[in-house]
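Note that one protein chain is taken out, while the other chains of the complex remain in position.
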């Protein structure tokens, strides 16, 4: 009877993994890692213990998370330690040996400008508690941090939701102190971000910024949270860090909008699609929407296939490569 | 205890109706009727008894159906009567007193050109069995029929899926013998159709063309089948016929793409939306997607609300008013 | 890229099969076949074309179906042929090469007594149209038929839903002209049947008796239809027939109640369970409910596991071996 149990277990594991994980293709030389670099716990204004963030990520099939509690905003301090390393340490211990990479992070929490910025791959969160903004960033940089500008179009920072570039952001870029921007955050995204990621060669991100429960806030209506796809040489913290500084990232919003540098995203989308004349097969679980002004829109479902009208020029309207530009798909070649 | 049962029953009825029916707003002076004018039964090449079509429509909350078995294609004739009125009569008897309007129809089934055309509101299907095409249409017209050109971009008729206008269609229009075209059919739609509905003032349709089981073919993945919204002065066969000839119809595809004449669809979409500055509330169960090239796409979920970036010019990318033109939405007024 | 497509396809096939099919274990020397020996089409009072029955069975992962249209009740005869072999021939042609065994059947449709009886494995349905009941059965027997008494507690036959044994049933058994009884039919089951299957050594059945659409009538609320598990030496019509006459069958109702001869069902349930002390693992997708009067009831979910209180004597309350007797499970051995 043994072999049957083994086979049954294998089938169940496969079944569970299919249920929980989004299928996305790897690229030549790179593994595609599903990452969320922005989330909170009771150690700032989040509502869960850090281990819940690990359980949620494993349930959902993520490869990498960063716990990024607010540095300057700790409303639970009457009851909970303000040690800025505690939430990472608790989560890291839980994640060990479970195949989930857990990255040490923290969120600088200032009014706009400069707004909120995550420092990722830090060594000691407590040393980042410096009143002046630029010295605080400098400390993070001295710890080897990757600096990410969060939700630039968030309504609390920009009441009209329009992304704006301030002098302080130019300063950060000029000094090499800002490396990426969130295109997607929570249930929102901001195409205006792509003007700046393209202009200054910054990495593009999508992150959940979850404070409550992922099941309640994302998975009751959608298949996955907002996340960043990272193309890393292997699944290790070192390789993730290398990939981030090399800008090999694509934002994937909760509602399946992709954004990133044109060359990379073109390569990724082509790895998702099998194209045979005007017949498209989707090898991924990300849906794609094709539009031709004369022919209208056609949706290619996850793992589905589709025959398009025999017209050659299409835009993929859920894939953004610049502020006002979708990825082009050329057929009939 | 009586009152409790009554309240419980009312709640259950409401609950069931919410589950089964799509909420769509009425327009001033008109009721919005959910209609499907194209479906088959065992009396041509369909796979169900006509009463199933009635049960399915009531389950889904439709107001009007037309049974339109093929005239010239009756592959079950070895076993099933070829009386071209039978399927309507059986369905009609079942629909009586159930709040569902059942319309007598039939489908002319020819190679392209002219392709397939439905005759709706006919008196006697058997009299339509005339070999020559134009005399057959003439007989339908003499019975008072509304003539609808079906799925003009269907791959079996147009291998490249491109909609083409042939001389015979011009002839039909010139004689007043063609009154509408299907923009959406089954799981497909053809924006090319809108060039001709606009040019020749024809009504726009969406129909399921279901041969098998609606639950299996539409409702396992979507909330509703492909249908036509008809704006009628009342819920009666007479008012539906009047509305069709007056072109007060909008196509609604299975994947929530709308198409119709600009003025009518603008009025309908504005009845679906409550607009307060840049805050939109969706009073309908049809999702809407707003796109501004600088700001990207924003999805307004069924019965949801959304704050758009404070920019005034938007296109609604799931609403088509012409071959290469989406409905515009102007905010900030 | 080839191997990836192959693996992806294999995963999808596995996934689909897991979604559609109930996992049930085989027994030593026998394959467990999922069978439904009672269903209708438009050729009697059913509402679908015979090919729909084939599609539904394949969707659901069944191994064997029998089309059993009523002989004496053909309300569609005004429109549909009364050839009593037609529905089988149409279904059989569709089932060919699809891995589904399709058996030729028909339903004798008389008032109670004797009620309704299915003849399975017949040669010519038209020859069964004999007015007198016993000669009609004799004709079926001469064709090699297996005779099954349907729904003996059906409210239309027994207003108090109590199973009764009439002289005519004794006559059939005495002559060897009745070989099985339905314990479960549609959404009902009748434990009273087990008194007679045990007394006269008859096979126990569960069948859907579906007239409409399986998706609508069974699969919206349950995981599977009512069915019969047949333990056959191989998956072939011949082996199924041998197994039926050898009484190697278990009824499985839509709500997961099992019934059959004690020795066989004990063997089957033990193949479903992995027992380690008081820890039970369910290797099947059939849930089991264990009851001990002192300890209460415990449900072992499909593919789940459970630690029972350390008490040795349990009844499995969803498994019936006689009219007033559940299967016993003895632990602690």
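Lettered A, B and C in written order, each chain numbered from 1.
Quick note on the criterion: contacts are C-beta pairs under 8 Å (C-beta built on N, C-alpha and C of every residue); 3 or more make two chains touch, one makes a residue touch a chain.
Treat the numbers as computed from the prediction; the structure is a model and nothing was measured.
Of the listed residues A:213, A:271, A:306 or A:331, the one in contact with the hidden chain in the full complex is A:213. In the complete complex, the residue from A:49, A:133 or A:165 that touches the missing chain is A:49.
Contact with the chain not shown here comes from a single listed residue; of C:98, C:161, C:199 or C:238, that residue is C:161. Listed here are the chain C residues that touch the chain not shown: 153, 155, 159-162, 189-192, 221, 255, 257, 278, 291, 293-297, 299, 307-311, 317-318, 320, 323-324.
Listed for chain A, the residues touching the missing chain in the whole complex are 42-43, 46-49, 51-52, 55, 59, 76, 78-81, 83, 86, 90, 212-213, 215-216, 220.
Operating definition for what follows: only the chains that are shown with their structure count from here on.
Separation between the centroids of chain B and chain C, computed from CA atoms only, is 41 Å. Multi-chain contact residues, meaning those touching two or more other chains, do not occur anywhere in chain A.
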